[in-house]
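Apart from one protein chain that is not included, each protein chain of the complex appears where it belongs.
Presenting subunit A:
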Amino acid sequence: MEQLFLVVVSGIASGAVYGLLGLGLVIIYRATDVVNFALASMATLAVYVALMVVDRGLGVWAGLLAAVLVAVVVGLLVREVLLRPLGSGRLFAALVMTMGVSLVIEALVSAMWGTEPRAFPPLVAGSVSFGSAALATQDLVVIGVSAAAMLAVGWLFTRTTLGSAMRAAAESATTAQIIGVPAQKVARIAWALGLGLAALASVLYAPRVGLAPMVLSAPLFRAFAGIFLGGLTSMHGAVIGGVTIGVLENLAASYVSANFRDTFVFALTVLILLLRPQGIFGTRSFERV
């Protein structure tokens, strides 16, 4: 029973990271119709900067702050300089652009910091015992910080004027503009928020596996699985989808077969999408004409 608890909590910690990344993707997608494949590489760049801050003795929390700032600045630069000039409705052009940006940033990170994995310190060291099992305190912090960030985003979107404006813009940018919602400002805030969440996810994830130029490739893949499971347009769907993926993959590895871990998880995702193509929490959308 203790082992099951360990497997589930550890899976929730992994899933929280996928959920944060997924949430960042969904916020950006809803506000600007851009599926940002460069999200992970921008966040990785930010974590390398965070490591520089940590190495200067300023502490890991200062590193976290630096990571969020860098990710937001880089994200806004990419949007304003490369994506905004494409104009609206250029979904595939924007998609390809973010893929290209991702590759460029990966190359930049490799050139600047090398390709050898580096250790990144946890926010909190130590462990907590549960019977014969033990959990890294960092895992509990990951869950707590992620939950707090997700609740803050939920509060922003449901309880503030800005959140209402962002939701209005997400429903229809044109209509929102007619009623006085500044679409570009909303888009910039969405990118900043999305990149900030991705940077947070990366700082929480890096201590587990070390920091390398492509460290977030696998979590990004799972975050995408999570948002398709939860619903591409649903913010709480992205979070729940990510956590579900994290827990399921741990359960599958422990009680089904490591060989079929991903197969099991993604077969379930495919099954759910067959039954409900818009994802569990997504809403059906009509083709634009």
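Everything that follows uses one rule, which is that a contact is a pair of C-beta atoms (placed from the backbone, for glycine too) under 8 Å apart; a residue touches a chain by one contact, two chains touch by 3 or more; residues count from 1.
Methods note: contacts and distances are computed from a predicted model.
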Would you mind picking the UniProt name of the chain not drawn here, from "ABC transporter substrate-binding protein", "Formate dehydrogenase subunit gamma", "Hydrolase" or "MotA/TolQ/ExbB proton channel family protein"?
"ABC transporter substrate-binding protein"
So one chain is hidden, and I want to know which residue out of A:Ala136, A:Ala198, A:Leu220 or A:Ile245 touches that hidden chain in the complete assembly.
A:Ala136
Tell me which of A:Gly59, A:Gly89 or A:Gly114 is the one touching the absent chain.
A:Gly114
Any idea which of A:Arg84, A:Arg167 or A:Arg261 touches the chain not displayed?
A:Arg261
By the document's definition of touch, the residue of A:Arg90, A:Arg167, A:Arg208 or A:Arg276 touching the omitted chain is A:Arg208
Can you list, in ascending order, the subunit A residues touching the missing chain?
3, 6-7, 10-11, 13-14, 107, 110, 114-119, 127, 133-136, 208-210, 212-214, 217-218, 250, 253-254, 257-259, 261-262
